[in-house]
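Here the complex is missing one protein chain, while the rest keep their positions.
As written, the chains take the letters A, B, C and D, and residue 1 is the first residue of each chain.
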Amino acid sequence: MSAVPIRSRLWRAFHQLGSPPYVYRLAGRLAPWLGTMSCVLLAVGAFWGLVLAPPDYLQGDSFRIIYIHVPSAYLSMGGYVLMAVAAAIGYIWRMKLAHGVAVCVAPLGAWFTALALITGGIWGKPTWGTYWEWGDARLMFELLLLFLFIGYMVLRMSFDERDKADRVSALLAVVGVVNVPIIHYSVEWWTTLHQGPTLIREGGPSITMDMLIPLLIMLAGFSLFFGWLLCKRLQGEILRRESRTRWVRNLAAEAAA
Amino acid sequence: MLTVTSLEVWRGESCLLRDLSFELLPGQTALITGPNGSGKTSLLRVLAGLALPFAGRTQWCGTKVHRLAPETRSEIAYLGHRDGLKNELTAEGNLQFTRDFWNGRDEIDRILDELRLKPFRRREVRRLSAGQRRRLALGCLRLKPARLWLLDEPLTNLDDKGVGVMQTWLQHHTGAGGLAAVSTHQPGRLTGSLAIEL
Amino acid sequence: MLTVTSLEVWRGESCLLRDLSFELLPGQTALITGPNGSGKTSLLRVLAGLALPFAGRTQWCGTKVHRLAPETRSEIAYLGHRDGLKNELTAEGNLQFTRDFWNGRDEIDRILDELRLKPFRRREVRRLSAGQRRRLALGCLRLKPARLWLLDEPLTNLDDKGVGVMQTWLQHHTGAGGLAAVSTHQPGRLTGSLAIEL
Amino acid sequence: MADIFICILKRDLRLAFRRWSELATPLIFFVIIASLFPLAASPDEAQLRSTGAAVLWMSALLSSLLALDGLFRADAEDGSMEQLILGPAPLGLVVLAKIVAHWSVSGVPLLVLAPVLALSFYLPLTALPGLVAALALATPTLSVLAAIGAALTVSLRAGGTIIGLLILPLTGPVLIFGTRATELAALGEPLAGPLYLLAALAVLSVSLGPVITAAAVRTALE
Partner (left out) sequence: MADIFICILKRDLRLAFRRWSELATPLIFFVIIASLFPLAASPDEAQLRSTGAAVLWMSALLSSLLALDGLFRADAEDGSMEQLILGPAPLGLVVLAKIVAHWSVSGVPLLVLAPVLALSFYLPLTALPGLVAALALATPTLSVLAAIGAALTVSLRAGGTIIGLLILPLTGPVLIFGTRATELAALGEPLAGPLYLLAALAVLSVSLGPVITAAAVRTALE
């Protein structure tokens, strides 16, 4: 084992990740862990954030929606990057499985984007006095991110050969990735209602500890939840893509027996 | 020098070709025949590098066709069911463009003459008849400095004279060391040294 | 009962036909032949009423073809160089539409069977091969309750079996008192009782 | 007659649903135009309210024009149009059926969506019925006009854009009455006047439009 040079071990791992049965089983084994972990973290984080953490000196209790808003906003962006990277890998190395991942991420990302928009809107009412502000760059670009997710799915659906749909829409996903940094820096480039960076910024997070810790817990919980959903969807997608292969038919036979 | 090794071509859910291997040498013509829907067009597109095979290889002088560098790629000329002409340009304009883009032979006049398209040289392509268009497409093919011709039913819509011209050109081409793979439903009207039945 | 009287057809600057007269009676097939660009397509379009002649008349049962009432117009069926199929519909969907629109025969199954398109009945037309598409276009023609068939090179892209089917259908059609005017570059493969050379 | 109408309608609807993206996109186009606009303009509420109606109508107009561009082109290119011309039905009827099919996949969803956008432009809730009524009366006219344009350009390659050239000037009246109705509705005043005018335009265009369109198609393909 130790004799194997690191390069070739990495290569083998990469190779294994291209093998549908392996990934199918991997996802099946990971899913329960991710599911339970995310449940626990979400419960802890929610209790801490909603009950234990003190009310904000400015916003009172309305700030508590941060525990949903921020994780879903992060995941919407992270989801897009994940989708784009998977699609790029699929395109460059002709790896069908990577396309499968991108396909599974798209609707999840779209839902989390929608959640970020909705929770942001709800939060906006008490703090900014409006649900939605046309012309606020962060808000607009987050909306455009939703359109990009939808565009990716629409483009896929307009092709009826899966292979072609994979490869063409992968290019769109890659091009659209420019939106992500724009969303992140929009609050610095334009004067916006939306507040500046709080967590990822030079000089560390600017938020008190007793608000930060539950936020981090919720962030982890949401991410694991995302991972759990992804594993579930990926399993289905793999079965659909590989329905003509022997191992899937064997699997079906086992399940029937 | 076109080498095809255990090629397997799928279209949608169905496998069209399995384990097809052959080698085409300079001076040879392969006649591809088969009933409608047997995969002639699909095969030619794979040979041209326009589509990827499911398995197997198609190599031109040792390189996979879809990996060819642009300069070598121009040694292969493909003519499909569609003519690939611009409707808005004149017959001559189409030939000129082909010549400039492919850096081809300077024989436009002679070709128009052989195809009997001289009187129509300044007519827009969309005002040509179906057969005249097909002739023009063959003229474009002839201008290209290609060594391998991939032709998908080149005789469609041609009259007897047109077929005659095509026969002469094909002989000429292979006689000068060229290669050709031609699909057709009228194998009697073309001569080939290699028969591929699908 | 198709009467053509001293027809003169121009296309752009050039006169294609001058003083063409003939009469086609029930049971007869007119084979229209001629080199590329001689005006076969132009003539058929005039006969169908899609284009107007420069001079002369084309009458169907005594009425000029471009003046026909919609109900009588459906006694004439035209198939041009293009197939007139919808790419997005399935093979069956195209046939069904033709049947409903033309109020045609209810023979979709039999026709798909004869054309050997049964396995592809649910496939979208743009995924069919060129010959399969042409077959389907002929199937649409066959569904129409028309008495006069105007066919422009119907054998294009067809394989031998397809040509056979077409031959049978044509015999059947004229045998039952139908009329047909067919242009072709392979007159040997079709039999006609009237030859029109352009 | 009626069954031929239905047969064409069914065909075109089926074609539209086969490409469901074609169905959804004019709409999304409409949303995107209407939502990018405030981004470019300064997003202050008073101003948005006053230009909101105009932007809504412009984008409704553009999205219905875009949706109808291909109305005859696809049929003309694959040879189906010749078959329809030679068929056993008056061409005007066929054309009408095609327009109705297109309207019901591009116009109707627009009616559903417009109120939502109107609210986001701060139009008052009470203005919505008026807005929807105006759109319901205006979109048929827009569809017919777009169809005429599509027919006139069917034999030209550049149809996509020339259609705008031919049709946009004709849509002027619809646009004016439409925004007028919306503004009146927003102010809570009676808006029967512009609505009557819109209805008159709709009747006129739906009765004469198909005949003109049919003639244009026939000539274009001659």
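In the analysis below, contacts are C-beta pairs under 8 Å (C-beta built on N, C-alpha and C of every residue); 3 or more make two chains touch, one makes a residue touch a chain.
All values reported here derive from a predicted model rather than from experimental measurement.
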Key: Listed residues B:35, B:49, B:154 or B:192, member touching the removed chain   = B:49
Ask   = Of the residues listed, A:10, A:43, A:175 or A:252, which one is in contact with the missing chain?
value = A:175
Task = List the residues of chain B that touch the chain left out of this view.
result = 48-52, 70-71, 73-74, 76-78, 80-89, 93, 97-98, 100-103, 124, 140
Request  = Determine and list the chain A residues touching the chain excluded from the picture.
outcome  = 91, 137, 140-141, 144-145, 147-148, 150-151, 154-155, 158-159, 164, 167-169, 171-172, 174-176, 178-179, 182, 190
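Definition applied: only the chains that are shown with their structure count from here on.
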Ask   = Between chain A and chain D, what is the gap in Å from one C-alpha centre to the other?
value = 38
Message = Roughly how far is chain B from chain C, centre to centre by C-alpha average, rounded to an integer in Å?
response = 29
Inquiry  = I need the residues of chain B touching at least two other chains; which ones are they?
reply    = 12
